[in-house]
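Mind having a look at this structure? Questions to follow.
Note that one protein chain of the assembly has been removed; the remaining protein chains are unaltered in position.
What follows is chain A.
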Amino acid sequence: MAVVRLPERSPAVPAAARFEQAVMGRPGLAASFAAARRRIGLLVGHAALDAWIAQGAALYAANAGPRVLTALWELEGRLSPGPEGGALLAIGRAVHEVCRHASSAAAVAAITAAAARTRHGSDGGEAAALLAVLADAARRAPDVVPLVAALAPGRLAALEADAIAGWIGDGIGLYPQDRRRRAAYFELRDPLALSRLAIHAGASRFAAHEPRLMHLTRAVWGFDLRARPIGDGGLRRTRLAGSLLLVPEPMPQVPGERADAFFEAMAMHGAAHRRFTTERFAVGKLKPMQLALTALIEDARVELLAGAAYPGLLAVWRSFHAIPASRAQTVESLFARLSRALVDPGFADGDGWIGKGRALFAAAFAATPERQDIAREIANVLGHDLGQLRIPFIAKSYVVEPAYRDDGLGLFDAADTDPDNSEALELLIEAARVEQREQEVAGDEAPPAEEQERARPSAVAAPEEEEGRVLAIYPEWHHRLRAEQPDHATVRDYAPPAARRDWLEAALTPHAGLRARIGALVAGAKLDRPVRLKRRLEGEEIDIEAAQEVMISRRIGETPDPRIHMLKRRQRRSVAVTLLIDASASTGDAAGGDGGTVLQTACVAAALLGEALAGLGDPLEVLAFSSNGRGDVRAMTLKAFAEGAEALAARLAALTPGYSTRLGPMVRHAAQGLARQSTFRKVLIVISDGEPSDVDVDDPGYLREDAKHAVAAARAAGLDVFCVGLGPGAEVGARAIFGRRNTLAVHRIADLPQRLAALYFRLTVS
């Protein structure tokens, strides 16, 4: 057996010495250990080397197995750690943890995954970060490690270790006990796993940037950004579709740390086209290469025009042109360099073709910058030259650079193509089809500005048969993830059914006494009661009592209290109310007492309150809701704020119970409408007979916690939120969501009308 001579000092610790001897005696291990030790010995200081050997000894003693050790040493042998050995030692520690909590096989998988993101000569920081994440996972759920390790070089390759940690945390949090479902998550068979992945990939989603860019587009250009995410992977770059911008979701090649600037560059580029590319180019006989060149030059033209007004935009765009000067004669390189040369005067590239393009463009742009045809004319010349140079252009694989720019196809009018020009036709027809589809879907009109605040009005495909129009899409809170799931529940608009109101009229009659009592409350509440604020330092009147006291104090030689004024104030009512009525199937149960259903009783109560408030002039909205899965939260507007109360009774009378109770999104929706009212107080009252439930949710905690979240958010927005829980069962559930003090339990449902009115006046008359 060959004895390998070890360089430099021998370890101070006897255990380590024994370990080195043992390893060197095993042919499978000796060579890789010796190689790693030699390299590491050269790079790190003595202390770090000792620590590294001690780590190896510990792993060896823990029976890590030869596969783990060789894989680890192979990885470590690639690194160039600093003298302290920081990342190097962190790698060893993490691998040891994985071995201990999971298995040797998991450790091998983890090392392989880490090696895949480690270049030769790197300091090992990335590998250490990933291994630390996997070690943490091993402590919490060892079964997860090999699954994540298997995904790391593929699906997770673009994610930073932090993002991977977040995604793992979600999976374990979602399925803390259920190993089968956990495995489904980490094998990406669970759709939730994919959506969480997209969220942790985060920055590359346009949606995260959209609100800011909406404002920016409006500020700089004076028009609204209209964008649609395209999720089917069909796009690699944005595409212009008239005034609509189609955005790949997720967007490829977003530089993580500059995501904000990247999406800004993208949106502003699209806007510059919208402003300055005033008509589409005719295709005629242009070949794909000339199309690409025309688009490239037009890109530069619109950017320079925009830059004349907003120089800072040019700086943003330029910052993404990173290609260096070179001699490469491929289309990819030449086009990217030409793109840069046209917008970046400081860019020096010796290539003749690029120089020519630059000169032609500079001259034409200086003469007539607004003339769009310069792009086409110069493209013709440059395209011809490229043909002479015999540089092939492959339309299918050509991708516009830099990545913030649009793919250029939206700049052409396919209808204007020479029928013999099949290459260009092929390219443009498909683009035209996508464009048409998306435009139809998006509708012709931009959505009204107010609705865009929080809920993104969706432009989802045309409704199937009787599905209601989409009002808004709201996030939902996932209590296990402890995170919002963006755009999760769709609230749709359903018209209240038309029906006769006889039963309600009849039902209201026995409540004549109650009506009268409510009427008295109204009369009391209506008065703007003047309030006298006494003993003020300032005020419009003298408080005679106080003034007398002053006189007396003076006489008897005391220091008088100077607060002798009085203020008169009128307390003005300023309250808006939204009544949210649960109309789910369970409200069809009998209410007890006089025989109606729970929902009917709720309607009687709402009708009485509606009457009263009409008398008071308090703005009132009445909504009924139910749900049929998260895609169909069904909202019915029985009375809008802007409407009079005339139609309310008839619509209430026509209400029928059905479907489930997805409370959270509906609270968000009602709160959003209410928040827009300009009154001093805004009161949201929910009338419900039970806990939230829905057909697509089997975790009972989920909807409750989401509703709780929605209520908290509404309160944070300044609304008062109350619940009237109907029937003996409702109390506990309602309290959990609305809080004990903000829940009014009505056990005898027949009492509801009176209790509701009493509640309202207690809340709003101070």
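Here is the rule we go by: a contact is a pair of C-beta atoms (placed from the backbone, for glycine too) under 8 Å apart; a residue touches a chain by one contact, two chains touch by 3 or more; residues count from 1.
Basically, contacts and distances are computed from a predicted model.
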Query = Which choice in "Nitric oxide reductase NorQ protein", "Transport permease protein", "Putative ATP-dependent transporter SufC" or "Fe-S cluster assembly ATP-binding protein" gives the name that UniProt lists for the one chain left out?
reply = "Nitric oxide reductase NorQ protein"
Task = Determine which one of A:213, A:684 or A:759 touches the chain that has been left out.
result = A:213
Ask   = Thinking of the whole complex, not just what is shown, which of A:574, A:656 or A:754 touches the missing chain?
value = A:574
Note = Of the candidates A:63, A:509 or A:678, the residue in contact with the absent chain is A:678
Note = The one of A:564, A:667 or A:683 in touch with the missing chain is A:564
Which of A:27, A:121, A:222 or A:392 contacts the chain that the document leaves out = A:222
Inquiry  = Touch as defined at the start, partner being the missing chain; which of A:369, A:539 or A:588 qualifies?
reply    = A:539
Message = Which parts of chain A face the unshown chain closely enough to count as touching?
response = 211-216, 218-220, 222, 260, 264, 268, 309-313, 315-316, 449, 538-542, 547, 550, 564-565, 567, 570, 574, 678-679
